[in-house]
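Every protein chain but one is kept in place in this view of the complex.
The letters A and B name the chains in turn, as written, and every chain counts its residues from 1.
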Amino acid sequence: MYDTSKIVIGIIVFLAVFTIPFWYSQVSGDADEMPEIVIAPEAGDQCVEDVDYMRAKHMDLLNTWRNDVVRGADREYESDAYPGVIYDKSLTDTCLGQCHTNKSEFCDQCHTYVNVEPGCWECHNIVGE
Amino acid sequence: MSTLFGVILPYAAIAIFILGMLYKVIKWGKSAVPFRIPTTCAQEETLPWIKRKPHEKLDNPSNNLAVVGRMLLEVLIFRSLWRNTRAEVKADSQKLIYSGSKFLWLFGLLFHWSLLVILIRHCRLFFEPVPWILDVVENIDGMLEIMIPTLYLTDIAILLAVTYLFIRRVVFSQLRYISLPADYFALLLIGGVAVTGVLLRIFFHTDVEAVKELAMSVLRFSPEVPDQSISWLFYFHLAMVCTLLAYFPFSKMMHAGGIFFSPTRNMANTNRVKRHVNPWDYPVKLHPYHEYEEEFHDKMKQAGLPLEKE
Partner (left out) sequence: MSDEVASREELLKTIDYVPAKQDLYKPNLEFRPGTWNYPANPKKAELVDLPYPREWNPTDLDWKLPENWKEIILKGMEERLDRYRSLRVYLDICVRCGACADKCHFYLGSGDPKNMPVARTELMRSIYRRYFTVGGKLLGGAAGGRELTEDVLKEWFYYYYQCTECRRCSVFCPYGIDTCEITMMGRELLNLVGIGINWIVEPLSNCFRTGNHLGIQPHAFADTVEFAMDDVEEITGVKVNVPMNKKGAEILFVTPSADYFAQPHWYTFLGYMMLFHELDLDYTMSSYASEGGNFGLFHSAEMMKRLNNKIYAEAQRLGVKWILGGECGHMWRVIHQYMDTINGPADFLEVPKSPITGTVFENAKATKMTHISEFTADLIKNNKLKLDPSRNDQWKITYHDSCNPARAMGLFEEPRYIINNVANNFYEMPENTIREKTFCCGSGSGLGTDENLEMRLRGGLPRGNAVKYVKERHGVNILTCMCAIDKATLPAVVDYWVGDVEIGGIHELVGNALIMKDEQKPRTTDLRGDPLPGVEGSEEGGE
């Protein structure tokens, strides 16, 4: 006895399951559905820190800001990337208020893309929503 | 560099993994199963009035459905490992003492289930749009809601389990005796993947959006290393995952596939009910009755035993 048919079925199931991501990416969405980030026209040409840092670690920065403000009433942030530039530690006023005015086109796009649900919006009301 | 680690290595690892799996499985499949040899771990089905409890029907399956049940128990909750005990002769009392020993079962189960959940969670980087089921898994795994970003239960579990599995090999002299370099290597590799993963998740964030762009481009067979920088820690994590993938089919980790091929587990105990054919059966030299009677004819006759030839 070799059970060839069962083995063949097993191999097919294995291949099917393992390659789902390949098929799925072929049949769903556009190839270029990568988030297009929209920044408000009135925004300046630099963020609090440099872009690479912000892309990877903005959540760490916001988390620190929150703790500083809530626990230490410390509202002033001096940029590492741009020494001397001082920012108000505020997601609503600084980030969303001054540059990234369109949450759904700025924040949500990437968050949806990588499937994260930040807890920020449980407290921070969005202007215009 | 990023092309090597982000594109070439993953493609190579995936190719080796798939081909290696096929190679092994086909190799196993080409070996015959000459005999039906289930290990029967409960009463067999015999007389109708001998009633069997549900678990007995699985531990000694009398049909293919029960075999499926037995295999599921084996694969999903490690039925056989659940039986584990510790036995030791106590020289002073001159007794053999048995004690329950469920740690291997517990940490083994934690280890494997965590691996699975972590694998599923990672699918958020391979699926666009992300299916809702992944949210469910993530929310359950992150139900503690401590720390930002949320600490996953499986991250804790896998680190604990790998540590336990490693330490037992070092601490217990019997296990040290039977442990090979490959055993430590596999644990270190998976441990390394887990540790770098947790570091990336909790302490050293990298640009996840860029990581997903890279992953999706690889999946679409139009690889493109994103302009944004991805940290070396991530590439280290990925390189270890690739090593794991490529090593998998040629290592002891093939128990994942092998368990389905284990004749003591995947066969029904229908031995006396259904004929099982050995594909390489061949004729053997026999000692037929007539030769026997020829040799012992006179003695048989004297003893009054019936004969074919008087």
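One rule holds in what follows: a residue touches a chain if its C-beta (ideal position, glycine included) is under 8 Å from a C-beta of that chain, and two chains touch if they have at least 3 such contacts.
None of the values given here were measured: they were computed from a predicted structure.
Taking every chain of the complex into account, the omitted one touches B.
Set against the missing chain, the residues B:Ser2, B:Thr163 or B:Ser179 yield one that touches it, B:Ser179.
Checked against the hidden chain, the listed residues B:Met21, B:Cys41, B:Val130 or B:Leu244 yield one contact partner: B:Cys41. Within chain B, the residues in touch with the undisplayed chain are 24, 27-28, 30-37, 39-47, 49-50, 59-60, 74, 78, 80-81, 83-89, 91, 94-96, 98, 104, 108, 172-183, 250, 252-255, 258-259, 261-265, 269, 271-278, 280-281, 284-289, 292-293, 295-296, 299-300, 302-306.
Assume only the chains that are shown with their structure count from here on.
The distance from the centre of chain A to the centre of chain B, with each centre set as the mean of the Cα atoms, comes to 36 Å. Of all residues in chain A, only 1-4, 7, 10-11, 14-15, 18, 21-22, 24-26, 28-29, 31, 33-35, 51-52, 55-57, 59-60, 63, 110, 112-117, 119 touch chain B in the complex they form. On the side of chain B, the complex with chain A involves touching residues 18, 21-22, 25, 28-30, 32-34, 123-130, 134-135, 138, 148-149, 205-213, 216, 219-220, 222, 228-229, 231, 257, 260, 276-279.
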